[in-house]
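For this depiction, one protein chain was excluded, whereas all remaining protein chains were kept in their positions.
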Amino acid sequence: MKARLTLTCAVLALAVPAWAQDVAPEHADAWAFMQEAMPGVPYDLLAAACKEGTVMIYNGTWGDAQKNQIAAFSKRFPCVNVTNFELPTSERRERFVIESKAGRHTADIVQDTDPGVLDAQSDEGLILEYKISSDAQFADSLKKSGYWYPVRIALAANAWNLDNVTDEEIELLSTWQGMTDPRFKGRVGIAMSPSGGGGVTLYPYYALYKTYGEDFMKAFAALEPRNFSGANTLAGALASGDIDVALAVSETGIIPLQGQGAPIEWSLPEPGMGLATGQGISANAPHPNAARLYQEYAFSDEGYAAFNLYGGAPAKTGFADTRPVAKEEWYEYPKTFSDVDPRLMITEKTEFLALNNAWFGLK
Amino acid sequence: MSEILVRNLVKTFGETNVIDDVTFTVPRGEILVILGASGCGKTTTLRCLAGLEKPTSGEIVIDGKPMFGRNIDVPPENRGLGMVFQSYALWPHKTVFGNVSYGLGNLSTEEKRSKVRDALALVGLSGTEDRFPSTLSGGQQQRIALARSAAARPKVMLLDEPLSNLDAKLRETMRSELRTLINELGMTAIYITHDQSEAMALADQVIFMRNGKIEQKASPREIYNRPRTRAVAEFIGSATFLDGRLLSSNGVGSEVDLGGFTLRSTSTLERAAERAVVAIRPERVKLSQDASGGGIIGKVRSQVFLGEATEYEIEVHGIQLVSKSRVELSAGQPVGVSIAPDDVILLPA
Partner (left out) sequence: MVMQTAMPLKAEAREPGQPRITPLRMTTWAMFGSTLLMVALPMFYLLYGSFVQDGGEHAFTLGNYAEVYGGEVFLSRFWNTVVLSATVAVLAILLGSLLAWVVARTNAPGVRKAAPLLIVPIMMSNLVTCLAWIALAAPNAGLLNVLIFNLTGIRRVLDIYSFTGMVWVLVLNYAAFAFVSVLGALRSIDADLEEASYLLGVNPVKTAFSMTLPLVFPTLASTFLLVFVFVAENFAVPLVLGTPSGYETLMSQIYYAVADTPAKPGLAAAAGTMLLLIALVGTLWQRRIMANAKRYVTMGGKGGRRKTTDLGRWRYLASAVVFGYLFFSVVLPYCALVTASLMRFVTSRLTWELWTLDNYRKLSDGTFLHLLTNSFLVAVVGGVVAVAFYFVLSYLLSTSQTRFARLTEYAAIMPTVTPSILLAIGFLWAFVALPLPLYGTLGLIFIALVVRSLGLGVRQSRSALLQVSTDLVDAARIGGAGPLKAFRDIVAPALKAPLMSIWTLIFVQFFLDVGLSVVLYSPNSMTIPVYLWTKMNGGEVTGAFAIAVLECTIIFAVLFVAERLFGTVRASLNR
């Protein structure tokens, strides 16, 4: 009910000229910014958000990016105090769902690395229906319009340790087809759970299979990759040179080490394969207006940039990547993206896992 | 008037009756010794009296107050008893004063001091108030344990093999001191032991327990002279046991055929029977060098010199008898054997 009411307000606000608004002096700066950065969002939202005064974000373990965005938000909207709760993916998910179902509503804004999960939560009524003003700047495959939007995209990469590969090999790794070259045999690491795990780790395999077929996967498995329990341990092994190459691994796992100076580079072969990390508002947010305000800010150019600087690849159309890595000569953002639907993966998960485990000899 | 009354006491652990329908009384000022082999239920009986163990059924009355019975179970701290443990159970982290004064309740420090002083004087350990138990010898610890249990002057004192951890000499000294102490303080005591000489020396009455039952209750003298069962006779003192056929038995006495010779006894069996066991204490078998008398004639098989007497093994008509005697004999020598009818103990077969 409330959601619809606010939506109506938003529609009404569009009709009313901005100058006609009575603006409290302490909100003048914030309101001026809003009119520019999130056109069409009504003044009432700001007033209500300030009245609520606080907002709680359940974010993933990308604290630096989140904190940077929060700092930027707090500068624009000092009347809203933002707290964030950093949780590993599965714990975060479990907490949010259980709290929602038990009526113990704590989170205002939630994030998840798996679009499938967010879609399901939207359908179950756990995510508030709210269409952000910058909705049009996000591709349909990377959002569920009116529910959640992508804070980043976790693209699959072929990464290598600079000290351990030749230029020729780097060339090979810049395409999906090249990575199955036998010369990588015994030098490769992957991160995959036999039971599937989160979509982020599984999707690249699924997309590769759908795009290149079974023979490709068998050639991939023939490299006898060492399987790590997570992207982070895999990245660590790559950075230390224990493995030479990491294949089809999420870029988000390797960026922190590269940022620390580890001799790692990677390619994001065409077509780009990856899942969006989405962010939505809890249907039962204790501070629904502050949550809307934050959601608007997070997907405004300024807010997005604040996150992107320390976060993953941007998923906003026409947005200039602010990450230091984007300025690197070797770094090339894919021009095309895979059309393999991640939503389809959920329905085919069991069959695909059985195949995948057989190829890679996972028990 | 009896100070302690125990009626139909039963204690069951699992399926076994550790105490099986035990009934006895202890008159005021007397010492009752419960004697028996380990596992006979004597300690459990004592612990039931103390309230440390909950009987399955029965009744316990101490000093006229019901302590246990139907719907009554007074906890140990409210039974007003004194108890001495086999292990002494002195609290290692408390001084002698702390140990002895613990049970004195809400007295002023001054009163406590004087009571502790009295109690320590009683056991001959004045001035040890500030020492810790671990710095005392075993005998001293035992005395402190005694002083602790006596400090509050309880009417009833329970002693659970208090002397068994002491060496033989000390045990004898402590035994008589204990007796004097209990009598002086006018306490009623129950004393548990498996040492028959301790029982003889201390008891006004002795209870012999076996398999959770009272096998005999009597004065020390009577239980020695007139054991009612073979187990009692075996446990208290030593004896030669002989199987025999009961020739006659009436109000005055009995006559038993032991196969080769017969003995007369002044005791009788409670129930009529054809067969009986005869128990004869070694020191009651009189020997004489004169083997020509009309009595029984035997032959010395072996001898062991004990100091105050010599232990002989005598063969009489193919039957082995043990005798303790001052008569000097040599192996193989014929010997005259006589046993007074009073000393022939008749037991059920």
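Chains: A and B, in written order; residue numbering restarts at 1 for each.
The working rule: contacts are C-beta pairs under 8 Å (C-beta built on N, C-alpha and C of every residue); 3 or more make two chains touch, one makes a residue touch a chain.
Not measured: the values here are computed from a predicted model.
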Shown chains touched by the chain that is not drawn here: A, B
Chain not shown: contacting residue from A:73, A:176, A:228 or A:304: A:228
Full-complex contact with the absent chain, from A:79, A:223, A:239 or A:340: A:239
Identified contact with the non-displayed chain, of A:33, A:85 or A:212: A:85
Contact set of subunit B toward the excluded chain (per top definition): 47, 50-52, 71-79, 81-83, 85-87, 89-93, 102-103, 105, 148-149, 152, 158
For subunit A, residues in touch with the removed chain: 60-63, 83-91, 93-95, 98-99, 102, 104, 106, 114, 116-117, 120, 163, 193-199, 226-233, 235-237, 239-243, 252-257, 260-262, 346, 361-363
